[in-house]
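Worksheet: the structure to be examined is printed underneath.
What follows is chain A.
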Amino acid sequence: MSEPVTQVAAVEVRGVDKVFETRSGNVQALEPIDLTVAAGEFVSLIGPSGCGKSTLMRLVADLDEPTAGTVEVFGKTSRRARLDQEYGIAFQQAGLLPWRTVAGNVALPLELHGEASAARASRIAELLDMVGLADFADRYPDQLSGGMQQRVAIARALAERPRLLLMDEPFGALDEMTREKMQTELVRISAETGAAVVFVTHSIPEAVFLSDRVVVMSPRPGRIREIVAMRLGAEAERAERTEELREERVFFDMVTAVREALHGGSPIGTGARGVETR
Partner candidate 1 sequence: MRETESARAGRGASAASVSRPGSRYGPGGPTRPARRGGRRLATWLWGLAGIVAIALIWEVYKLLGPADGVVIGDARVLPRTTDLAMPHVWDMIARLGEPVTRSASAQPLWLVIVLAALSTLGIAAVGWLVGLVVGVGLALVMQRWRIAEWGLLPWIVLSQTVPLIAFAPVVKSWGSRVEIGAFEWQDWMSVALIASYLAFFPIAIGALKGLQSPDVIHEELMRSYAAGYWQTLVKLRFPAAVPYLLPALRLGAANAVVGAVVAEVSTGLQGGIGRILIQFAGQASGDPAKAWGPIFGAVVLGLVAAGSVALLGVILGNYRRTEEAS
Partner candidate 2 sequence: ACSASGDGSGETDGGGDLTPVKLQLQWLPQGQFAGYFAAQELGYFEEEGLEVEIIPSGGDIVPQDALANGDVDYAIAWVPKVLGSIEQGANLTDIAQIFQRSGTLQVSWADSGIESVADFEGKKIGSWGFGNEWEIFAAMAAEGLDSTTVQIITQDFNMNAFLQGDIDAAQAMTYNEYAQLLEAVNPDTGELYTEDDFNVISYEDTEGAMLQDAIWADTARLESDEAYQDTTVKFLKAVIKGWVYAAENPEGASEITIAAGSGWGPSHELWMVNETNKLIWPSPDGIGIIDEAAWEKTVAGALAAVNEAGAHLITEEPPATAWSNEWIQQALDELEGEDLDLTGEGFEPIDVTLEEGGN
């Protein structure tokens, strides 16, 4: 929101690969990946289940370490960036602490980093206002709907005004109608804050609606198959992505473009009866 948009890339992934050691042998989750996310840019990762979207995001967040390659966040190592709280993160499950109120949950990162209590209170009010939950500050997560919980999680991720937001299928557990509403909210919020976003999703329309660029990944071992730039982004400011867009021709075209990138040239027909990819 207030941070000046610097020219250094928000995320710089270079030659990162990841191998998990398991009881049944090694799993190559990612093959060397290169990806740059500019400051303020909205990038979605899409791909079949198990292709390594979450893994890639976790490497950026320094929740896991790459087997090879480097990850930089705003020019720092990912570890440094984590310690400096350069990013905010949200997962598919809202992951609210059930014993804390809405306000308490949003306050958590601020508390942990020793924010003074007065500053905290005003920041929380601001955040809850931003996600439209000002009236629910004293509710407990179990008293909220799924969509409201996710909004709290997003507010929490934004609490420390990060310049980068990492979101792993944050709307995956919501029903489609709530989901569309949340997408619209997210567009507004990310425009307001000016943060870069790395957004993992399974939904093509979602990726299309939200992103400046959509990174399409191939099945395991995860590679980047194609990066589809959204013409939407070029034509219109992100904040202007409204509900009407969803019914426009250009939207369907982009959806089709991503669909085809995803199916990667292979015939789309009913592969049928086959085993799932995961």
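The definition used in the following text is that contacts are C-beta pairs under 8 Å (C-beta built on N, C-alpha and C of every residue); 3 or more make two chains touch, one makes a residue touch a chain; residues count from 1.
Behind the choice of candidates: all candidates are chains of the complex that A comes from, given by their letters.
Predicted, not measured: the structure shown is a model, and the values here were computed from it.
Note on chain A: across the options 1 or 2, its touching candidate in this complex is 1. The part of chain A that touches candidate 1 in the complex is made up of residues 58, 61-63, 82-83, 85, 87, 89, 91-93, 95, 97-99, 108-109, 111-113, 139-146, 148-149, 172-175.
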